[in-house]
Each structure stands twice: as C-alpha cells, then as structure tokens.
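Here the structure is laid out as structure tokens; the discussion comes afterwards.
A single protein chain has been omitted from the complex, and every remaining protein chain is retained in its original position.
Up next, chain A:
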Amino acid sequence: MYKGIRSGFVANLPVAASVGAYGSVLGVLAAQKSIGWAELLLMNLSIFAGSAQYVMVDMWMPPLPIVEITLAVLIINLRYMLIGASLRPVFEGKSLIHKFAMMHFVADENWAVTMAACRQGNASTHFLFGGGLCVMSAWCFGTLLGHRLGAVIQNPEAYALDFAFIAVFTALTFSMWNGKKDIAPWLGAAALAIIAERLLPGKWYIVIGGIGGALISAGYEGKGEKNVDKS
C-alpha cells in the first residue's frame, strides 16, 4: 500500500508543477476578491476541483449567491461523473468502503496520470490516492503563495502561468495517444468542444466533447473490425 501511494506521489510530481503554477493565479484572484487564506485553504481541501474554485471565486461577492454557485459547480464538475466511471478498471474488486475512501482525492491531473499508468498495467487505487496527495499539496502551495503575492503580482498572465493548465493537459492528453485509432475520436472531441464552448454556457463543452468523441470511437471500430472484437 505505501509503495503504491509513494509511486503515485512521485509519478504526479511533473504535473504538480503546473498545478502550483495555475494555482497561484487562482490565489491572486482570490486575494483580489478579499477571500481570506483560511477560506481558500478550506476550499482547496474540501472541494479539490480547480475549475470549480475558479468559478466560485469569479462569482464571489456578498451576499453570496449560494444556490447559483452550487449549480455552477455542479455543471462545471459534471465531468467528474465520467471521470469516476472511467476509473472502474482501477477499482475492480475493491470494497464499497474503499471506493468511498479513495474517491475524494481525484482531480483531472492524478486521474489522467493514473489512467496513463493503467494502460501500462501499473495503476492501483493507492497510486491514484498518492497522486491526489501530491496534487493537493501543490494546489495548496500554489494558491496560498499566489494569495500572499496577490498584492505584488498584478498580472500573472504576463508570465503565462495561466497557460500552464493548457500545457500540462496537452502533455497528459498526448501521453494517452494510442495510435491511429485515436485520430477520429480526438478530432471529433476537439471540434465538438470548440463548437459547444461557443454556443453553450459554462463547461458543457467538456461533457459534450468527451462523450461525443468517445461515441465516435465506439462506432468507428465496430464497423470496421466487428469480427476481431475480443477486448
């Protein structure tokens, strides 16, 4: 168990750097909204979802619109349902209590690293959890550092810290590349996401692009390779 947690922690160190980087951007924004560091830390630990926290900070103005914020968080985090579902292979054979215990520390980053490891047969729930601890540490460090520096750095975008998010997920995405069969689903996902992002509010584009692209994958192989489908 300790071995799995440790290897998960280490495997997530590269992405932790980017988590810290765009975490610092959130920290700066939070400072500008007069959100205290204790409140920010509580958000980090209890929600552990970067994009949701960005939206919360964006909507943060007294009196807090609790219902609106909660609904926004629900929509933005719908992809966690898909993320949770895709983790089934990793959790195969585990008890219900184990599932409940391990699922809080799941963010895009350690989920992606774990799925990449899963494709190489190296993943475990403790690997996932260790990755979560690593990402959480970087996230807290980044946001709280950004919060502290909020009064000093007026324009974090000048240093492309905001691009760190895109950069690391580009890297993670392409580390999952599995050959030519991924071309059509990925092109479909990208196109759908870009179109949906412009037409629909919030983060629906992630759900639509993700599901749409995966559907292409399901249909694509089915037509061409029906007889050899043994997986």
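Keep this in mind: contacts are C-beta pairs under 8 Å (C-beta built on N, C-alpha and C of every residue); 3 or more make two chains touch, one makes a residue touch a chain; residues count from 1.
As a convention for this text, contacts and distances are computed from a predicted model.
UniProt lists the omitted chain of the complex under the protein name "AzlD domain-containing protein" (options: "Acyl carrier protein", "AzlD domain-containing protein", "Ion-translocating oxidoreductase complex subunit C" or "YdbS-like PH domain-containing protein"). Touching the chain that is not shown, out of A:Ile5, A:Val25 or A:Ala49: A:Ala49 (per the contact rule at the top). Mapped onto chain A, the footprint of the missing chain covers residues 13-15, 17-18, 21, 34, 36, 39, 42-43, 46-49, 52, 56, 62-64, 66, 69-70, 73-74, 77-88, 91, 99-100, 103-104, 106, 108, 111-112, 115, 157-161, 163-178, 182, 185-186, 188-194, 197-198, 205-219, 221-222, 229, 231.
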